[in-house]
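Following this message is one structure expressed as structure tokens.
Here the complex is missing one protein chain, while the rest keep their positions.
This part shows subunit A:
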Amino acid sequence: MAVVRDDVMPVRSSDDIVRVRQEVRARAIEIGLSLVDQTKIVTAASELARNTLDYGGGGTARLEIVHEGMRRGLRLTFEDEGPGIPDIALALKDGWTSGKGLGLGLSGARRLSNEFTLDSRPGEGTRVTIVRWS
């Protein structure tokens, strides 16, 4: 898999989430995603960026355009150094939340993506990577 474009953005405020959404939209258009697929990846990015801010205490969003054979994809990585997720299986369940959210962020983002990876260590932080292919 070749990375043809790579940007890292801060996720430290509510305004940063808006900026991440706008950049993800621009990249999704760039790789030729359909309108529905654009909407899905931007929504997933919004959920994950909010998690990074609300539960991870802030962090970064990495936006990469990747090529694999004939297909192009948008890979997004959200990383924080927050408290981490003690029970990943539980965190991926619909409706489960440690905070005051709806508990749809992680499970919803997973459904809206083609690939989903979650790494988290209690006390060290959380990294979520999603990919949407064109």
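Keep in mind that, in the parts below, a residue touches a chain if its C-beta (ideal position, glycine included) is under 8 Å from a C-beta of that chain, and two chains touch if they have at least 3 such contacts; residues count from 1.
As a working rule, contacts and distances are computed from a predicted model.
Peer 1: Can you match the unshown chain of the complex to its UniProt protein name from these: "Probable tRNA sulfurtransferase", "SufD family Fe-S cluster assembly protein", "Nitrogenase molybdenum-iron protein alpha/beta subunit" or "Anti-sigma factor antagonist"?
Peer 2: "Anti-sigma factor antagonist"
Peer 1: Out of A:Gly56, A:Gly82 or A:Gly108, which touches the unshown chain?
Peer 2: Per the contact definition at the top, the residue touching the missing chain is A:Gly108.
Peer 1: Check the options A:Ile17, A:Leu76, A:Ala91 or A:Leu118 and report the residue that touches the missing chain.
Peer 2: A:Ile17
Peer 1: Which positions on subunit A touch the chain that was left off?
Peer 2: Interface residues of subunit A facing the absent chain: 14-15, 17-18, 21, 25, 35-36, 38-40, 42-43, 46-47, 50, 94, 101-102, 104-105, 107-108, 111-112.
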